[in-house]
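Every protein chain except one is present and positioned as in the full complex.
This part shows chain A:
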Amino acid sequence: MLSFHSKKGDKKVLSPDEFHFIRELTFAIRNKGFDPKEFVKKGDSYLFNFAEKNTSGIDEKRRNFLKAMVIGVGVVTVAGIIPGLRVLVPPNVSAVSSFPKSVLLNSSGSPLKASSISVNSPIIMLFNYPLSGEPNFLLNLGDSSGKPVEVPSSTVTVPQTGDKYTFPGGVGPNKSIVAYSAICQHLGCKPPFIHFYPPKYLTPAQLTAPEPDTLTAEALASAKSAKAPAIIHCDCHGSTYDPYHGAQPLTGPTVRPLPTVLLEWDSSTDYLYALGSLGVGIYPEGANGVPSKNPTVDLSSNFGSSVGDKTEVKEAENPFSS
């Protein structure tokens, strides 16, 4: 395509491209068998065909240059996508075949001393076990006067299935320390909606307390008849568990006890270790899940990773205002 300088009245001026083209064409006419007789016979069309065959042409060159640049952008895009191909490589799931033995740490990162856990603490103390994202209560149980009580071994019944298992009892210097899953077995509510009610708060005053500390009359009555000085109660729908007897359900709607975390106390160091889980499966994350009867099923889950050989106890909060 010919181009001219733009101002009106200007003379036509050759662009460098055109100059190059003309040189190429004259060279071709001289050396590549241009037939003047044919030209006279066929006229313009012969010349155009000849030029097209024997010169690279302005457009062709420019077009190839553009093509190269666009292909360049395309290649660069592919180069940018390449690290994204890692999306096809599945992330390494640290498969756990058995429960890890995890030492409980305090918030400063050193092992937690069993004797330092206060009795009947209203503060919610949680640690993740066996997978991250699975919180458990750590409780040092006492009687109504605040003295630690020995939690004996007992038999726990799963009302849903009628299965029974043996809760091993408390550990620690006074055999009063227990740990249970902190995810309600009814619909998976988590603290602070489910938490421990020390004897001090197991009173009718809590019937009118604001959420998440509202007890139901049914829960109070059941605690009284089971002679439990303290209970674990879920504010979402009112499920009540007896921490002194392996978190046996006291009131519905739950039909399963809270799974027990097996604890070991090292008397020489006063450290606590989590060893495994007992009872039913931990309530699964996600939509309306139904937990398994078998607590080890949880370990083969593809989601979540093992806490490893240590897990931190967090003092989440004190839900009671007074």
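Criterion: contacts are C-beta pairs under 8 Å (C-beta built on N, C-alpha and C of every residue); 3 or more make two chains touch, one makes a residue touch a chain; residues count from 1.
Simple rule for what comes next: contacts and distances are computed from a predicted model.
Trainee: Name the omitted chain as UniProt records it, choosing among "CRISPR-associated endonuclease Cas1", "Cytochrome bc complex cytochrome b subunit", "Fe-S hydro-lyase subunit beta" or "2-oxoacid oxidoreductase (ferredoxin)".
Mentor: "Cytochrome bc complex cytochrome b subunit"
Trainee: Which residue, A:84, A:162 or A:210, contacts the hidden chain when the whole complex is considered?
Mentor: A:84
Trainee: Using the definition of touch stated at the top, determine which of A:72, A:146 or A:159 touches the missing chain.
Mentor: A:72
Trainee: With the missing chain put back, which residues of chain A would touch it? List them for me.
Mentor: These residues of chain A touch the chain that is not shown: 1, 3-4, 6, 53-54, 56, 60, 62-64, 66-67, 69-70, 72-74, 76-77, 79-84, 86-91, 187-190, 193, 236, 283-290, 301-304.
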